[in-house]
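Rest of the complex left out; these chains stay put.
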Amino acid sequence: MAVKVVSELTRNHIHRLAADGKRVDGRGPDEYRPLKIEKGFVGSAEGSARVHLGKTEVLVGIKMDFGEPYADSPNKGVLITAAELIPMASPDFEAGPPREKAIELARVVDRGIRQTKTVDLEKLCIEPGEKVWLLFMDMHILDYDGNLFDACSYGVLGGLSNTIVPASRLEAEDYPLEIQHQPLSVTAAKIGNAIFLDPSLQEEQVADARLTVATDENGDVRAMQKGLNGSFTFDEIKEIVDRARKAGGELRKQIVG
Amino acid sequence: MEPEVRLLDENKRRLDGRAVDELRPIKIEAGVLNRADGSAYLEWGGNKVLAAVYGPREAHPRHRQDPARALVQCRYNMAAFSVSDRKRPGPDRRSVEISKVVSEALGHVVFKEQFPRTSVDVFIEVLQAEAGTRCAGLTAAAVAMADAGIPMRDLVVSCAAGKADGTLLLDLGKEEDNLGEADLPVAIVPRTGEIVLLQMDGHLTPEELETSLKSAIDACHKIYEIQKDALRRRYAVTTEHGGAPPPPKEPETEADTPPTTEEPKPEEVEAPEPVVPETQEGE
């Protein structure tokens, strides 16, 4: 991906606003852009969710298939997460195998789901050591206007929450996948000394540092990822975790609600 | 290939109730994405397809640039979850071939000489697939190109005809495609009737081929109306998608023609009301 250049003018404008705690699109510091989740959009998938987060749009599809378990967890199903930053979504995305940005995205979203034990992998075991369910979570980025971590996090949780396990392939009855926890990521961007949640693309481009915090329904922390060249202070981390817990609670209602 | 499932009942009705010469329902919406210069979303039976266009923009890598004209480069891609058995991400050989023939078809209508060294990049994403995705993708891509204001002679529109259960059928559905005897995807430039995409596999007599081809062409003209309607709606509305749509790069001159008529060809016969003959089609 080529280096993204933002004009100095734009950069200065956003920074000046941020110094006053203001955002370029008028949102409050913790205010998310409008979130719209359309579950079950893809009929060919076992579960799916189309997410609009402002002008960012992602489509998550959940597919299930048979496979072998890992040798060190013979009685567990396998979770596989992939993200495609397809060139449709942005002039900066290129076709080809996933680069570091897509890999980080997939791994951070995966971490939130996996560490929260959102899905009980032991229930995805069919025959220990031999045959288990593979659960594929594919994130397709369609329109990129910033904050993919959160949009994908919501899409994956939304997709899992309407997934039907195709047990009829095993001569059983199909049944809804059970969701044990509801992890949600909240991403903050630091611009100068201001910290804003749900950064838009413009904000991301001028941000110094980024922090994604995934919390569960109890407000416990399940995954974190800091990004960009900038830094956070200890107190900023604490503050972001706190704000993430609050924001996560409200978003959770919209998504699994 | 003798299907054990009967694909037609005694009244020549198909599994989904269609007549032999009946298209699946088609719905097109233009201008659905924010970042792309132009876009379109299309549903065609169980197919859900998104098309986006960027350009004309500098072609890269540089050594691929054509000093005399724009490249029209299409990438057809199926989402991993768009089919029953999860598809491995990335282009397979089928996608590469489809990308090639679709690029060639779209390239015919673009005024490429106006934009040397550039590329018009067309991205087709199949989100849900159910037979006929290349026709659906190509039809959506043409609308996205118009939405992007790419100077074009006309739209391109695509439909397949075919044969299943011994009968010629229009616009094959999933089982008809899997169990059928022939598939003939076609794309045309509606104003001139020129054929810009043509593939076929299966088994057809020369007479069957001619009938099927005619049937597909006639269906293309019907779908052309749906394309134009989507573009008309796109430029009639103003704020449906949060913000006024960007004006097309070429001014729209007539209310009932797409914004692509950079070079009107008044001498050409306007697309006649298509009459679908007693034939049938599919992918």
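Should a chain be cited, it is by its letter among A and B, assigned in written order, with residues numbered from 1 in that chain.
Assume contacts are C-beta pairs under 8 Å (C-beta built on N, C-alpha and C of every residue); 3 or more make two chains touch, one makes a residue touch a chain.
Since this is a predicted model, take the numbers as computed values, not measurements.
If you count every protein chain in this structure file, you get A x3, B x3.
Criterion: only the chains that are shown with their structure count from here on.
Taking each chain's centre as the mean of its C-alpha atoms, chain A lies 33 Å from chain B.
Considering their complex, residues 33-36, 46, 48, 50, 52, 54, 57, 75, 77, 79-86, 89-91, 121, 123, 125, 127-130, 242 of chain B touch chain A.
Residue ranges on chain A touching chain B, taken from their complex, read 41-45, 48, 55, 57, 59, 61-63, 65, 82, 84, 86-91, 95, 97, 136, 138, 140, 142-145.
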